[in-house]
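Moving on to subunit A:
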Amino acid sequence: MLRDNDMVAFFLIILPLLTGLIAFSLKEEKVVKSFAFLSSLATLAVSVLGLTLMNTEENLQFTAQWMQPIGSSFSLKLDGMGQLLCLLTAISYPLVFLGSWNASYKKPNNFFALMLLAQAGLMGVFLATDALVFYFFWELALIPMYFLSSQWGGEKRIPVTFKFFIYTFVGSVLMLIGILYIQSKTVSHSFSLNAFYVVELSSKAQSWLFWLFFLAFAIKMPVFPFHTWQPDTYEQSPTPTTMILSGVMVKMGLLGLLRWLLPVFPIASYVWGDVVMSLAIAGIIYASLIAIRQDDIKRLVAYSSIAHIGLMCAAIFAENKSGMQGVMLQMFNHGINIIGLWIIVEIIERRFGTRKMSELGGLAQKAPVMAIFFVIIALANIALPLTNAFAGEFLMFNGLMNAKSNYYLWFTVLAGLGIILAAVYTLNMIRRIFYGEVNELTAVATDLKLNEKLALGIIVGLIFWMGVYPQVLLDVTDNFSQELVNKIDISHLFRKQ
Partner candidate 1 sequence: MPINYYIFLSIALFSIGIVGVLTRRNAIIIFMCVELMLNAVNLMLVAFSKMHYKAALLAGDVNGTAGTDGQLFVFFIMVVAAAEVTVGLAIIVMMYRNIHSVDVNFLNRLKH
Partner candidate 2 sequence: MNITQILFWFLSVVAIFSALMVITSKNPVYSVLWLIVTFFSISGHYILLNAQFLAIVNIIVYAGAIMVLFLFVIMLMNLNNETEPQKHRWLKMAGAVAGGCLLLVMVAALKDTDIKNQQAMVNEGTIGLIKNLGKELFTTYVVPFEISSILFLSAMVGAVVIGKKE
Partner candidate 3 sequence: MNALIISAILGVVMMFSGILLKQKTAVRNVAIGGIIILLLANILEMGGTVFFTIDSRGMIAFDQFALLFNTIVFVSTLLYLLLSAKEIEKVGVNYADYFALIFFILCGITLVSSFKSLLILFLGIEIISIPLYILTGSDKRNLKSNEASLKYFLLGVFSTGLMLMGIALVYGARGTFLTVPDPLVTVVPNALLITGMSLLLFSMAFKVSAAPFHFWTPDVYDGAPTVFTSFMATIVKAAVFIAFIRLFDDAFEGLQPQWRLWIAVITAITLFVGNITAVFQQSVKRMLAYSSIAQAGFMLLSLYAMNTEAKEGLLIYAAAYCLATIGIFAVLAKMNDYTFDGFNGLARREPLIAATLTILLLSLAGIPLTAGFLAKFYMLKATIATPNSLWLVIFAVLMAAVSVYYYFRVIQAMYFKEGNDATTGFSPFFKWTMVLMASLVILLGLFPDLLLNWLYF
């Protein structure tokens, strides 16, 4: 039975998809810009609608017949995590458009169209409950991103984004093998998520399937040591693309872990949890140490993102509710924060033509509003209490501390080093960009424009809102996390023996 509400999930995909296709045909830059912006607002409205409908007894599902003979169907579900991430996607887009309103691109129609198509892909990934559909959208989100980065990016964009593409592609095809294998083992030969959840797999099969899937997600997130595409890509991509890449797209990997990995391979996740956590936490420290030595703001933020994602990945494998909820919260908040950072980075880059911190300085005198926004967002990014990231990180650390692993204390402490190192590089970045004396480059700086203020204002508003009352998001994903934790609970297996 298809209820009216169920169309919400479908609309979330079809809206950006159609508007994206239409956007190709618009020629005037102003028109296409406004069109894309309006489209993203409409999507946001739908997504908020989805959020308000969550209290119905059943989650919002959409199923349409598609590829029936091979056991697939076009099924979407707006569960807690879906709502959260769709909301993130939907919020990100207006912010990105608003924040980069002043930038101009050659062939703007293609640019905005591809952005919207990527949004459709992202939504699809977040909503799909059919493995094949999931894989479809997984790739669909990648292609526009590749074109965006390669066409409008920096000097070395072609090899860099290509590496990114191939890297992710390798990961995703390995995942495809995993999907196919599981499908062949399901009772009904179905690709549906529920069939995957109940499939009987030997622990050996789980192990290698786990790695096939994990590799795909690890590359996407990215988790150390599969991260080397990421700083280069972020550096070379046009900043709006980088925003989506880092703010939203990396969440695909996390979502993958949460929806497609842990519940499908609970045993393997438990067995390999320590290894994954070690990798993730090594990545936190590794990326943070490298971030300290960066001069390029984009690269710095990129490495900081690796560190943050590493923490989320580790928290996921803590496999308890606190960790899960923390990750959920942090997925949203990390997206918001990093988009905020990118908006300012883009403004700086556009105004001064450089991203080198060594060439900047003293901006706080010339652009105090920008400085304030930047400081707030940067501090939020390092999880200062009462900003949005705090609650998330708090819960994640708490999750780690209560993980079933034997090394939980080590993990917590080492991951904790990340917070300290994060403070080091973040504060240094603030200091080198905004403080100190002005130089000839920054002497002529001007402050933010209205649209930029608006975008950043919304972000800062969200930062404090989510910082003071994170419960509003925690409630959204509460059921989801609980179910997830129940699904991955394998203690009953131990009791049997």
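Please note the rule applied: a residue touches a chain if its C-beta (ideal position, glycine included) is under 8 Å from a C-beta of that chain, and two chains touch if they have at least 3 such contacts; residues count from 1.
Selection rule: all candidates are chains of the complex that A comes from, given by their letters.
Predicted model only: the values in this text are computed from it and were never measured.
Chemist: Spot the contact partner of subunit A in this complex among 1, 2 or 3.
Modeler: 3
Chemist: Under the stated contact criterion, what part of subunit A meets candidate 3 in this complex?
Modeler: Subunit A residues touching candidate 3: 66-70, 135-136, 138-140, 143, 147, 150-151, 157-158, 162, 165-166, 169-170, 173-174, 176-177, 180-181, 183-184.
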